[in-house]
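Have a look at the structure that comes next, please.
Here the complex is missing a single protein chain, while all its other protein chains stay put.
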Amino acid sequence: MTAGYLSLTERDREEMLEAIGVSSMEELFAQIPAAVRLDRELDVPPALTEAELFRHLEELAAKNAHAGVELSFLGAGIYDHYVPAIVDTVLQRGEFLTAYTPYQPEMSQGVLQAIFEYQTVICELTGMDVSNASGYDGFTVAADACFIAKHHTGRSKVVLCETLNPQLRQVVKTYAPGFGLEIVEVPHDGGTTDPERLAAAAVGAGIVIFPQPNFFGCLEPAPDLAQAAKEAGALAVAHVDITSLGVLEAPGAYGCDIAIGEGQGIGNAQSYGGPHYGFLAARSEFIRRMPGRIVGETTDLNGDRGFVLTLQTREQHIRREKATSNMTTNQTLLSLGGLVTLAWLGPQGLRELGETCMALVGYAAERIHLPAAFDRPAFKELALRTPIPARDVIRAARERGVHPGYALGRDVEGMDDVLLVAFTEKRTPAEIDRLAGVLAEVCS
Amino acid sequence: MTAGYLSLTERDREEMLEAIGVSSMEELFAQIPAAVRLDRELDVPPALTEAELFRHLEELAAKNAHAGVELSFLGAGIYDHYVPAIVDTVLQRGEFLTAYTPYQPEMSQGVLQAIFEYQTVICELTGMDVSNASGYDGFTVAADACFIAKHHTGRSKVVLCETLNPQLRQVVKTYAPGFGLEIVEVPHDGGTTDPERLAAAAVGAGIVIFPQPNFFGCLEPAPDLAQAAKEAGALAVAHVDITSLGVLEAPGAYGCDIAIGEGQGIGNAQSYGGPHYGFLAARSEFIRRMPGRIVGETTDLNGDRGFVLTLQTREQHIRREKATSNMTTNQTLLSLGGLVTLAWLGPQGLRELGETCMALVGYAAERIHLPAAFDRPAFKELALRTPIPARDVIRAARERGVHPGYALGRDVEGMDDVLLVAFTEKRTPAEIDRLAGVLAEVCS
Amino acid sequence: MELIFEKSQAGRRAGRVPSYGLPVPEVPAGLARSTPPRLPELAENEIVRHFTNLADRNFGIDTGFYPLGSCTMKYNPRVNEKLAALPGFANLHPHQEDEGAQGALELMWELQQILAEVAGLPAVTLQPAAGSQGELTGLMLMRAYFNDRGEGGRRDTIITADTAHGTNPASVTMAGFRLEKVATTERGNLDLDDLRAKVNERTAGLMLTNPSTLGLFDENIVEVAEIFHDAGALLYYDGANLNAVVGISRPGDMGFDIVHYNLHKTFSQPHGGGGPGGGPVAVRDALEPFLPSPQVVRDGDVFRLDHDRPKSIGRVRGFAGPFGVFVRSYAFMRAYGPELRAMSETAVLNANYLLARLKDAYELPYDRLCMHEFVLSARRLKREHGITALDVAKRLMDYDIHPPTVYFPLVVPEALMIEPTETEPKERLDAFVDVMLRIAAEAADAPELLKDAPHERPVRRLDEVKAAKEPIVKHGFGDAAREGALRAAGR
Partner (left out) sequence: MELIFEKSQAGRRAGRVPSYGLPVPEVPAGLARSTPPRLPELAENEIVRHFTNLADRNFGIDTGFYPLGSCTMKYNPRVNEKLAALPGFANLHPHQEDEGAQGALELMWELQQILAEVAGLPAVTLQPAAGSQGELTGLMLMRAYFNDRGEGGRRDTIITADTAHGTNPASVTMAGFRLEKVATTERGNLDLDDLRAKVNERTAGLMLTNPSTLGLFDENIVEVAEIFHDAGALLYYDGANLNAVVGISRPGDMGFDIVHYNLHKTFSQPHGGGGPGGGPVAVRDALEPFLPSPQVVRDGDVFRLDHDRPKSIGRVRGFAGPFGVFVRSYAFMRAYGPELRAMSETAVLNANYLLARLKDAYELPYDRLCMHEFVLSARRLKREHGITALDVAKRLMDYDIHPPTVYFPLVVPEALMIEPTETEPKERLDAFVDVMLRIAAEAADAPELLKDAPHERPVRRLDEVKAAKEPIVKHGFGDAAREGALRAAGR
């Protein structure tokens, strides 16, 4: 049995072999040395009809404790924000879904204009001049920023705040040997980064990356951190929560050179960690050093407006070993989900989103009788200190149908008793009451 | 708070009132007598944001024991057949989903051509010359057939086999007073209709409607029944299971004048009973008496092929009180689902579908140790005799996570101990084994 | 574009059906299929392309402006599609026991409550499949009501307005009543004198759309209701134009006894190129016993289908109605809440704005403020330039605008019936006005542009007469003889 994705009939096949001038399929493969031909069937599971396939994957899906089964307060980088229904309406249109990178702009004005609009909203959110068409995720864009900084400043020292998402720091460290980077990490003081300590570390650095809000949910003194970086001659890079930018200041407004972040919270499902989109925006002077695709406006033969992939001389397919990156695939469809969601929210909706998250954090802080791990204002996550290891709290709470959050001890030494609880706008006060009850029960 | 479906801003509103030349919205409503104006707010539940709305309906949906929660063998007219994924792909395209009836053919060639293709596949399946664009469901099309017969034969007597779906008979009876019909029902003999008994009842009748397969799952002697009707000068109408038409004979091939049926099993979700589509196809002589929309081929100014709603002089908007029916809405989108599914199955797939159903019935008959209620060959449903009332069997089986089928006693007197069990191609032998086990347990 | 059959190749396949390796029983002799149906044979790739390309040749609300009068082509919220597809709704069998369908029944019950409040009438059936079936149901209810009162034989006449939708007279006939028409005054109201002359002891009731198909609210509706009620007759409200008055004026308060709703108009069920729809009916208490069976009822916290309705007219379609439509409409109502009133207000404002801006360039036969729609006449264009309403309609297509309803209502010559709905922004309305004004100018300056329109659609103007004269209603598979027979028979 063969999947119904192949179109040739037996007669087609015969006619085509004849037109080619060979007598069998085997002849087509004569160019493959016999020694490296596979002389047996692939040892893979048998084919399934669509009905069977559907059932098989439904069964696998049912083995996962997803948001509809368990009341979850997990966050730590990926969040259960509401994705408006029109996102799928747009993304599932075949013209967007089944298109390749828009190499031929006259065939691809739809996606090109959409990317141009995406670049615009990212610039608006971040206060930057130029955005690329998206990066793989919110962590790899940090490596991209390091690449820009290395080539712009000629300095190889990278300063990372410890309050950044640990996975971001891991990704940068993985890329570091190839890029020739040297990483310095700045510890936190009471949940946020001390600007003076950062200033000291930034001496001689090409780039300083700090989060806003940070991995512990706390608001950093971001303007002071940016200034510390600038004073050291390093590029100031803010890694921001995209959902916060209706209420928190745009990185461009406090002097950052580059703003990066994970876009998932705006328009993408959680999807066990991907695919999502990372955003990367910068001041205009970095435009020719930016990795990834960039769409620009131009005119056609008639003088009418149109859009094209531009500044391609940065890119691998033209510049090859001198390219700003090796990226070809980006995350266009996911970033389109972001654009649609931002259009749906509008400026008022984005502000409301941030306000509701903050309001829920405030409500939770009152209802949950566990001490805050850090005495700092929070945006949408609360780090709580637990009387028993946070992992044990999680295990016990999950048995009661509630996933209370992320155990910071998974990444951060000395924080085994800290639970990071995320509050998106989808969590209701009643659900927070339930969480509070469960935590009271399992922590007593 | 107002739903985000309204587009006017406050400024728009003011400019528009000014252009109209009124000073307030109230003035627009001056034509409504004060006595019949509602002077209070509507007493309906408060508005929900989309996120809240989604959650509210998810909670309602979760209160239903649907096919994913309970292993179900319910049928009796609506079936859990597999709907291929591409059905939604097509139906959710805005150009199909959000279009009205194609009154302006140049704007609507897509849906018109699709209906023309639907009419063709229905004619192919039924062996008829002409199909309408669909009816409300598989029961109302029976009333439509009676309307045709009354006007064609001038006779008001309608003969219905008792082996027809009881709901079909109820619908015809509801329509009967308005149409001036007189209904005669023919009892079954051992699970099917006796042609001689039918012949006797058909004397003086304008129409005879019989099922194939019938409501008890049994195969009727359909050619003999059609002949009995014809010999009495009545129109012979077969109510057929659309999923059977890859293996069972086309009604046109055994002399029927009209073929009707429920389309749900091909391309529609069960959806608690609707919306679905009913099909109605006939020999060509009835074309100008058919209710509902019909699409025809024509040419445009350039001589190129195109499609239009045709024979509209039958219809209510032109013929008014002399119309063949009052139908405006039909079930285009649902019948489009049928067309897509039939294209996906193709002739081979449709045959396989019927074969698998029959094969599963055969398997079930071996595995389930309950006697068959009728000694007749079956297509995809088995009527089994239960040692305790079928309703009690259902209750006990549902407690074990299995819905074993339909209690025929719900409709048919004297059949309280008959359970009608449906086997679509989605039911696996392993599931049938589970059913057999549960039935053995609850019937012992 | 090729038909899907013209893309077919013997032996090509898309879907497959599981066989489970079981033996297939024989079909009894004489009952087995003799000739396989000529269904299309394509791989999945080409099926998707075929329907994608067909969709590209179709215009929906999602494509652009669709001011098709009396059809209420408003935005169809996409969240409703996702909700109707939730497995707990989409995969629920209609014979599921009531205790296994509590969510569905609760939704239907809540929908009934909201519909009842909107109509100002206490009892609702959700069963009818469409507005037209709602009409028929309403007329059957009248018959049952009068039969129950012993007046069944006598009350044999239904009165409708001369502006009525074609469904009204057709429904009257199907329900076995006589039809009588009442005239419309120059102001667009029912002619009360004509009415008084026609209402008598044979009158079963009135069927009325209010606002009418002219988009005008009958200013004498209170008197109209009195005339019928005084004669012992009933009033039926055709809900096709309900979008004008939700939260503003209720049919029950106007005096109507029976109301149908078009869920695919007022409450946003997408119409899908012709269906599905939903046509619930609300009635006064006195008519409740006759509503179709089953009814959704509530017993404390439990919901159930009540089949025990001895006086019921019976069943008008299968099961409890088009449930998927209910999910969408209920979700739509919950998105608005009491602000459903703002929906109707905005619809009326949008219509009046267009009316104000267009009435100089086109004629307005009934020169009043309108409700949710209005009817212009192209008769001046016809007289002066030989341009008909149809030409205007076809030319609009070239500007990517769906034409309004034309040649309806019948009382207006060269009618253009325009209903913008509440979901259109002012920019779309302004763009429509610009195009309509440009077309009026073209009618004078370049009438052939209109006569030959459309120019920019996938097909040029289609020959509808030819289609009706020699009906080709299915693909011929190259079998000319057979097709010829059909054509002959159809003639």
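By letter and in written order, the chains are A, B and C; residue numbering begins at 1 in each of them.
One rule holds in what follows: contacts are C-beta pairs under 8 Å (C-beta built on N, C-alpha and C of every residue); 3 or more make two chains touch, one makes a residue touch a chain.
Predicted model only: the values in this text are computed from it and were never measured.
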item	value
Touching partners, among the displayed chains, of the absent chain	A, B, C
Sole residue of A:Ala30, A:Ala200, A:Ile388 or A:Ala440 that reaches the chain not shown, by the stated touch rule	A:Ala30
Sole residue of C:Pro36, C:Gly64, C:Gly232 or C:Pro447 that reaches the chain not shown, by the stated touch rule	C:Gly64
Of A:Leu53, A:Ile388 or A:Ala440, the residue in touch with the unshown chain	A:Leu53
Missing-partner contacts on chain C, residue numbers	7, 9, 12, 42-46, 48-49, 52-53, 56, 61-64, 75, 77-78, 423-425, 427-428
Missing-chain contacts mapped onto chain B	1, 4-7, 9-12, 49-52, 84-86, 88-89, 94
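Here is the rule we go by: only the chains that are shown with their structure count from here on.
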item	value
Two chains joined by the most C-beta pairs in contact, as defined above	B-C
Geometric centre distance via CA averages, chain C-chain A, whole Å	46
CA centroid of chain B to CA centroid of chain C, Å	19
Junction residues of chain A - those touching two or more other chains	4, 50-51, 84-85, 89, 94
Numbers and ranges of chain C residues touching at least 2 other chains	12-18, 42, 44, 48, 52, 77, 79, 81-82
